[in-house]
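Following: one structure in structure tokens, then a few remarks.
Every protein chain except one is present and positioned as in the full complex.
Entry: chain A
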Amino acid sequence: MSVLVITEHDNAALTTGALSTLTSARQLGDDEIHALVVGHGCKDAADAAAKVPGVTKVLLADAPEYDHRIAENVTPLLVDLAKNYGHVLCAASTFGKNVMPRVAALLDVQPVADIVAVVAPDTFRRPIYAGNAFATVKTGDPIKIVTIRPTAFEDAEAEGGNASVETLSGTGDQGLSSFVGQELTQSDRPELASAKIVISGGRGLGSGDNFQLLERVADKLGAAVGASRAAVDAGFVPNDYQVGQTGKVVAPDLYVAVGISGAIQHLAGMKDSKVIAAINKDEEAPIFQVADYGLVADLFEAVPELEKEIDRVK
């Protein structure tokens, strides 16, 4: 059997979520790995997918109705294609979560969401209850539709392969919904989900302006800035900064939690980080139970000092 990987891209290159999904595909032992690149004006992304080692064929579906990859328009294409495969994979991004269940329902398949490990070609490990337990589930469906937690798999190499690109025709606009606009958060820092270092702030920061303290440290470390739900709900930072069960799941080399108490919903999003450092003035804060290095201190004194100390060791 073959595996179909639905790859996300920015029209030019694959996202890191797509690359980690390709890594998971290589663990399934299928004969062939086909990468689907769907969108509008995305020929370059298909060429990029063709260079990923292990990919045996790239399917390019480039049509106006796939612009912004609206679920209703992409679904007929995916349903048609999926029938030829043993596995259909996608990253558990907002795109993957939006589209894959829609495809699965039309194929009468119960998908397996957000897996962190491939146990066997039909058996997967996935977090439940906000990562407070892990379930191993075996699927009996003939087509296995699976979404992948990107932080749980290494990114596949971007160069070295040489797959052929096959062009598919569009399936037409379904006329159910249409794109109106978007507001993307502008940032020069690395993307939160793939950054090596993440520094996050919580309610303890007190205001949005105070996030500048963290941003200065982040710039010194080449880190991404994240936030707890409390900080987002208080309006300190936009929602896409949020780390946790309902936000992004990160697993950087270093996670610095500043003024974050450590509610289970937040821990679900960051406890797979390699090293966790926490700065909090409450020594009873639950974050200290998962932190490798904890400092009980007032963040307004500690963070500016942190900035200076980083200069000293760098």
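The working rule: contacts are C-beta pairs under 8 Å (C-beta built on N, C-alpha and C of every residue); 3 or more make two chains touch, one makes a residue touch a chain; residues count from 1.
Criterion: contacts and distances are computed from a predicted model.
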UniProt protein name of the chain not shown, from "Sulfide/dihydroorotate dehydrogenase-like FAD/NAD-binding protein", "tRNA 2-thiouridine synthesizing protein E", "Light-independent protochlorophyllide reductase subunit B" or "Electron transfer flavoprotein subunit beta": "Electron transfer flavoprotein subunit beta"
Which residue of A:Val112, A:Ile148 or A:Val225 touches the chain not shown here: A:Val112
Chain A, residues in touch with the chain not shown (by the definition above): 68, 70-72, 75, 93-95, 97-106, 108-114, 123, 127-141, 175-185, 193, 197, 221, 229, 232-233, 238-240, 245-246, 248, 253-254, 264-265, 271, 274-277, 279, 283, 288-297, 302, 305-306, 309-310, 312-314
